[in-house]
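Submitted below is the structure of interest, expressed as structure tokens.
Just one protein chain is left out here, and the rest sit where they should.
Up next is subunit A:
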């Protein structure tokens, strides 16, 4: 009886995951190969013909956002760990977290107003004399999507990275500092190599999250080329075409799998 209690208590939650996640996920994989009642690659050729540009666009945008997120997270975590001015460190610690809990749909709306032609970004640049009002343009294209992703994901990765950096052995850092190494060099050569695993976990999670976000491309980049998520929504709302939608979904799963594989490979090499 006692041996059965554990599995019994876990099973309701597991059944929900099975029915509402595993089953639809399997259905999406099978559906991608279903063409008018038979199985074949028709959906993929259609997806390739119509959406190659968007697939490349998605991979590049999400990849670029991931790289920028990683660099900013290292910079923030590095200053929090190695910064010598307590007031500046405290200000940064208070400042950087704000966007973390703001939902993507709200991120889309606030950045849509901020990055618009008459948004606060352009008016501030004009006020500082950094931008000529006549050449002001809106940033609501691929740049807006990248800004939205980096804005939202950096605090999350920076939080993970700075936590890992804080638990490092201070001895080596102090020793390098005493030998006269600059803080930038300590960050690049001593601190970052020791937190690579945490950094990569945060970046892979961010990559997958960005691949699945629908609201940001719909709100910020409602033009061609756009992201795969927006194409899937369009394919369904306009044609009810589940075949091509599932094929595009499988392609976005495959792109995420490449990111996860990259993470595993780097991790294995580290373990050796």
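Here is the rule we use: contacts are C-beta pairs under 8 Å (C-beta built on N, C-alpha and C of every residue); 3 or more make two chains touch, one makes a residue touch a chain; residues count from 1.
Just so it is clear, contacts and distances are computed from a predicted model.
Matching "Cation:proton antiporter", "Spermidine/putrescine ABC transporter permease", "Succinate dehydrogenase/fumarate reductase iron-sulfur subunit" or "Sulfonate transport system ATP-binding protein" against the UniProt entry of the left-out chain gives the name "Spermidine/putrescine ABC transporter permease". Among A:74, A:187, A:200 or A:232, the one in contact with the hidden chain is A:232. The missing chain, though absent from the display, is touched by one residue of A:35, A:64 or A:100; that residue is A:100.
Only one residue in the set A:111, A:164, A:186 or A:200 touches the chain that does not appear here, and it is A:111.
Considering the full assembly, A:7 is the residue among A:7, A:37, A:129 or A:180 that touches the omitted chain. Mapped onto subunit A, the footprint of the missing chain covers residues 2-3, 5-7, 9-10, 12-14, 16-17, 20-25, 27-28, 31, 85, 88, 91-92, 95-106, 108-114, 117-121, 123-124, 126-127, 133, 151, 205, 208, 211-215, 218-219, 229, 232-233, 236, 242, 245-246, 249-250, 252-253, 256.
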